[in-house]
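Got a structure here, written out as structure tokens. Questions coming.
Every protein chain but one is kept in place in this view of the complex.
Our next item is subunit A:
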Amino acid sequence: MLTRYKFLLTVTRNNYFLRQLSLESPNVFAKPESRCRTVEDNPLNHNLEHEGRFYVVPPAVCNQLFRFGGIPKGYEVQAKTFDETCLMIRKPALEVINMMKVADYSRPIVKYVLFGERGAGKSLTLAHILHYALNSGHLIIHVPWVPDWMKKCKDHTRSETREGFRDTPLDSAAWLAHFKTQNQHLLSQTDLTVTSNYTWSKREETRSGSPLVELVDLGINRIKYASNIIVALASEVKALSSSGRCKTLVAIDGFNCFYNKRTMIKDENWKIVPPFQLTVTEAFINLVNYNWTNGSVVLTADRLVWSGNERGESDLPLYQLGKEAFELLDPFIPVHVPCYSEKEFHSCMDYYMERSWIQNENGNTEEGRSELMYLSTMNPYQLMKICGPL
């Protein structure tokens, strides 16, 4: 255990936070190395030799990154049953992490778009990238699932500052709490400050030079201004990154939902509100713009943001993003998230057998596995569903 602490300390010399993390919450849940597991739980050190193997995400990290969402619900239930949150180290995540390591941050931001079929692992790839961003000291702007704001909006009001726009007070405040939790270590540093003056009302204003965390706290406490604060926060983060005071990762799951024709929100006249009439949309479209440096943007183009017949026939980024979004994002790096390879499939099956998830002894036989390979078509989500009753 002590040698592992020392190893963590040497790798992340300048990252004071990580030292705190490792000393406060040692990974007592580490299981031995095997064909399906690796002890290396720091994504900074993940490479192709760990490919196809599971690593345990430390519970403290899980709580910090994913408390308000980020890991799909079905996987969360599995994690609760298995008594640990494990992520598989797969090529798409390693690709993006490696590209983020070697990118030239003096140039405008690089955009990565994850795409793949339903259940292939886009959200979990994003989760792995988030863990890397946390460990490497990035400021994280993470939207767990955009359709939650569009389809299951908790509350919406008419915007007071913009004509014809709608605010989403509760969702915005919840997101600001999520932002604060994910970045609590960086926000406590004093050199992240606001660059312009903002006046919210006669008595409330945020002066330039005040810490960024003050702005975030104001949004959480005063729900009325939360949506506008998110817009302000987006431009502040861009300014801070460009000036070199922090490096940023923007991770948005289901980005193509901003380009949906409509939301499930209806205004006072019972007319459907399109996404571009929501205040928060502007913040994230602004963040994805190429006019800032020292940042990375990872998006997913997911078929599931639509519903029913609108889902279309293709999972490819151009089809799912549509013309407008494509023109905004172009040029970007498309990263395909495929279904399991044979190595990954067997690794997953070994993991399920180890966790006693597959009780039937045929889970280990050649015949049983080839049957499951055929039935699940190597799709991770389908495999999870099929192995449920076994």
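Criterion: contacts are C-beta pairs under 8 Å (C-beta built on N, C-alpha and C of every residue); 3 or more make two chains touch, one makes a residue touch a chain; residues count from 1.
Heads up, the rule we're going with is that contacts and distances are computed from a predicted model.
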Fill in the blank from the handout: In UniProt, out of "NADPH:adrenodoxin oxidoreductase, mitochondrial", "ER membrane protein complex subunit 5", "Ubiquitin carboxyl-terminal hydrolase" or "Small ribosomal subunit protein uS7 domain-containing protein", the chain dropped from the view is recorded as "Small ribosomal subunit protein uS7 domain-containing protein"
Exercise for the section: Would you mind spotting which of A:32, A:308 or A:389 touches the chain that isn't drawn? Expected result: A:389
Handout entry: Selected from A:45, A:63 or A:81 as touching the chain missing from the view
Key = A:81
Practice task
Among A:47, A:161, A:307 or A:360, single out the residue that touches the unshown chain.
Solution key: A:360
Practice task
List the residues of subunit A that touch the chain left out of this view.
Solution key: 77, 81-83, 355-357, 359-360, 362, 365, 367-368, 371, 388-390
